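A single protein chain has been omitted from the complex, and every remaining protein chain is retained in its original position.
Up next is chain A:
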Amino acid sequence: MAALAARSVMAVRTSVNRPVAFVRKIPWTAASSEVREHFAQFGHIRRCFIPFDKETGFHKGFGWVQFSTEEELQNALQQENHFIDGVKLYVQAQRPKVLHGDQTSDGEKDF
């Protein structure tokens, strides 16, 4: 029984409580160090992750930047435009995944 409850806890994914920015439309010319460098102006970057596709050697155009504090994240979000290598980035706060806790949330209706 406890296991069931633990599972439901597990379902609440981790990123909810960390100040993480989700960055899209990252130009291919920029990798993690460039993105990190850009966002460093807003605060201390704890982690910057740009997933690369091992099949192509290119990244997928999006990534996550984790700040030390919520304030730093807000700083970054408040800046209107973000450019790297002349390309405009799309920055948003990482959406919490709280709702994935139960199956009923996939919202399918039938018949």
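Here is the rule we use: a contact is a pair of C-beta atoms (placed from the backbone, for glycine too) under 8 Å apart; a residue touches a chain by one contact, two chains touch by 3 or more; residues count from 1.
Just so it is clear, contacts and distances are computed from a predicted model.
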*Pick, from "Leucine-rich PPR motif-containing protein, mitochondrial", "Oil body-associated protein 1A-like", "AP complex subunit beta" or "cysteine desulfurase", the protein name that UniProt gives for the chain of this complex that is not shown.*
"Leucine-rich PPR motif-containing protein, mitochondrial"
*Specify the residue from the set A:Thr29, A:Gln79 or A:Gln92 that touches the hidden chain.*
A:Thr29
*With the full complex in mind, choose from A:Lys25, A:His44, A:Lys60 or A:Lys88 the residue touching the hidden chain.*
A:Lys88
*Given the full complex, what residues of chain A touch the hidden partner chain?*
1-14, 16-18, 27-29, 31, 34, 52, 54-59, 70, 85-86, 88, 96, 98-106, 108-111
